[in-house]
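The excerpt is restricted to a subset of chains, each kept in its original location.
Just so it is clear, A, B and C label the chains in written order, and each chain counts residues from 1 on its own.
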Amino acid sequence: ESAAIVPEVEETASAIASMEIRGAATIAGAAAEALATQARETAVEDPATFRATMRAAARRLHETRPTAVSLPNALRYVLQRMEGDDVETLRRRVVRSSARFTRRLEEARDRLGEVGANRLQDGDVVMTHCHSTDALACIEAALDQGKSLSAIVKETRPRNQGHITAEALRELDVPVTLIVDSAARRYLDEADHVLVGADSIAADGSVINKIGTSGLAVNARERGVPIMTAAQTIKLHPETLTGHTVEIETRDEDEVIDPATRSGIGDLTVENPAFDVTPPRYMDAIVTESGQFPPESIVTLMRELFGDGAETPWAEP
Amino acid sequence: ESAAIVPEVEETASAIASMEIRGAATIAGAAAEALATQARETAVEDPATFRATMRAAARRLHETRPTAVSLPNALRYVLQRMEGDDVETLRRRVVRSSARFTRRLEEARDRLGEVGANRLQDGDVVMTHCHSTDALACIEAALDQGKSLSAIVKETRPRNQGHITAEALRELDVPVTLIVDSAARRYLDEADHVLVGADSIAADGSVINKIGTSGLAVNARERGVPIMTAAQTIKLHPETLTGHTVEIETRDEDEVIDPATRSGIGDLTVENPAFDVTPPRYMDAIVTESGQFPPESIVTLMRELFGDGAETPWAEP
Amino acid sequence: ESAAIVPEVEETASAIASMEIRGAATIAGAAAEALATQARETAVEDPATFRATMRAAARRLHETRPTAVSLPNALRYVLQRMEGDDVETLRRRVVRSSARFTRRLEEARDRLGEVGANRLQDGDVVMTHCHSTDALACIEAALDQGKSLSAIVKETRPRNQGHITAEALRELDVPVTLIVDSAARRYLDEADHVLVGADSIAADGSVINKIGTSGLAVNARERGVPIMTAAQTIKLHPETLTGHTVEIETRDEDEVIDPATRSGIGDLTVENPAFDVTPPRYMDAIVTESGQFPPESIVTLMRELFGDGAETPWAEP
């Protein structure tokens, strides 16, 4: 007895691979739903076969973007909850976990925004780095709570995502002060909070985020300004449970200096890492849709949601 | 009996005022020489008259740029050494002090370069911020000592003076890696020294330098990388002896964001302070032509060279 | 089919509201018992009705002191464990959870005292701040273990609760040295441990305790003296999981300065916050009846005992 991967899984996989489906949350949601469809349509009687089929479907999805964080998190969340002794139970568990995961995802931005907003007080000045929709969600929620905020926005070279943040905040009618990145320590004296997003979060409590976050965090601690990371739990990186360090993307050198200026200067190395790593001791809290956590405790949430990072539940046993 | 301010003083004053004479060292040298000329040509017999004439000449020079640092330092250095009971002695002291000051000035860059170079070792990687000829002098001297160095150059937004530094270093055949300011903490792990210049140095040991220096210094300490300031003693700011804080220049907002982008974002405050203040506890050494000093001790050198900041030796008693 | 709130719940609610029942532990115990009574006496057949009735009873209790910490913790503890598919199971779970909660409560002081005592060694000098029965329990237990202790007691202005602590310790025959609050850093050099209680404990590991605790903790770290908080788990504050900061009570200004002296001084603002917030990085351990925890991990215990702070299990779904 055997079963095939259903067309919906294939379609989702193709769409992820072709980047039709993109964005951490969208990919994760699509993968979870594809697994639910697979479960519903896998009409076998042997539990082992059902499990094998589900793993195969998960592998198909996983191989499309093996280095993403949210995709395997979706697979882990669902497959890990696939427990039971008969197909019916297994199927129900998969479908229910998929639904629960999807609902978490839909509510995540609002819920974490609420949590982050609760840390802010009326009249606070918030310093931001880069552009993060999760961080923005906190500010939006605070405004919805009737709090008045203003923002100090670091431009965030080389890609100036601070401009996007500035524009988004202006649309919310938040007064914005734009500064160069180097001015951060000077303006920390006027900030009540630093609020950043995360690219991913490691088991040791480190926050991987846009280059410049770690230097900002060190200065925030030195200046006595609290700093928080807003990040949905799909940003948690279970592979770091096994000690894996997160690979830091290096981006195009032209972002740093345009080629004409560069050739005027002469032979030059240019380094343009996209992210850096902030140790947990410089971060006050990680704000997620499951509540806020000291960075040193995020590992507990990571294991609760996504299990032991050493297991890849989609692998052939 | 009275005496006039000599034409050379008037000419120097005009040239400073019109910015024909410009640059901290050039202004200081011209002022010291003008005082020597005044001394030589003031043919009076009464010591009190001589002194009054010298003070008048100094006031004339001082009023041209009352907020500069190097100009009053030149006047202080010379007038403070004008001691004696007869005109001949007074004149000799002025002429000699002026000559000594001028010679210091001429040799300063070389001598401090040597001191800074002695702190560097063959093979060191030096991180720089902004562009400073004094800092560059240290690197040049180290190269002259046969040491091989390479550099990590922060671009130093908003005016990208790092590009100037990069070009100067390339002309010296120093391998250069260019990074955005936010990447500093990440690349501190590859640097053996941080080397910055100074706009001015305060009595409490604080270093006033290009915006971003203080945040870099805090991170250098956190990463365990030694950091030094290269600065000629004309950058010492004796008025800070009396507790005066150094006024920080705010520069054009267009340096931070071009008006077109800005109007796209909407109503925005832009802050563009040119400098910031690094407390002495984050700086390992200040390198001058008189040797190196822990920042906490620079006040002793300041008083030795330029006296008590509360006195303005050019004032009417 | 519906069911009424039983008289015992009403009586407990009234007694809490009128402060006949007072004290964090007493309130919590009474609430848990009231829920058990409600469960025993709710003779319905529909599980949904049973649940609704229980929630209604919990709401009735909750509304009496909506800002207390221990009351909702009792309700959370019991209601969260109300799981099952039939009324019998639900009832049994409620009754059992209530009993377990009450037993925890009865044993809490002794058990945490034991834990705290285990951290102390024979001959230790313990510094205290304010008056805390949980902290005192640790000292009592240590004495019971045959350890000899002495104490440095901060008087704890403005209400001098240090005098109460001193008296309690004298009754235990512990040698006491009384000092003013300002003398704490000086006498930290003679202390082996600092031991404080808590008003409440936040999800980010912060300890909310009598004003002065945070300043003491910062100095204890600077002086290298370990500091622990003794607090029963009913002090954990699950609402902080969602980022809520703890409201700090401001007390009567006359506690700080008597009106006569005040009017002699002239028009004066007086600030008298009752508590302050100690960040987790300045606290070595939180000692509870469930054992000791690094402050950064207390969030795990909080969620285990009282669930997700975003849920109010007494609310209408």
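To be clear about the criterion, contacts are C-beta pairs under 8 Å (C-beta built on N, C-alpha and C of every residue); 3 or more make two chains touch, one makes a residue touch a chain.
This one's a predicted model, so the numbers in the text were calculated from it and none came from an experiment.
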Subject >> Entire complex copy count, 3 subunits given >> reply: 6
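Note that only the chains that are shown with their structure count from here on.
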**OP:** Determine the shape of the graph in which chains are vertices and touching pairs are edges (line, ring, star, complete, other).
**Re:** line
Original post:
Given that subunit B is a copy of subunit C, what angle of rotation, in degrees and a multiple of 5, matches their CA positions?
Top reply: 180
Subject >> CA centroid of subunit A to CA centroid of subunit B, Å >> reply: 47
Original post:
When the centre of a chain is set as the mean of its C-alpha atoms, what distance in Å lies between subunit A and subunit C?
Top reply: 35
Original post:
What parts of subunit A, by residue number, touch at least two of the other chains?
Top reply: none
Original post:
Can you name the residues of subunit A that touch subunit B in the complex?
Top reply: 155-158, 163, 166-167, 170-171, 175-187, 210-212, 214-215, 218-219, 222, 256-257, 261, 264-273, 276
Original post:
Where on subunit A is subunit C touching in the complex?
Top reply: 111, 114-119, 121, 281, 284-285, 287, 290-297, 300
**OP:** Mind listing the subunit C positions that touch subunit A in their complex?
**Re:** 203-205, 240-245, 279-281, 294-297, 299-300, 303, 308-310
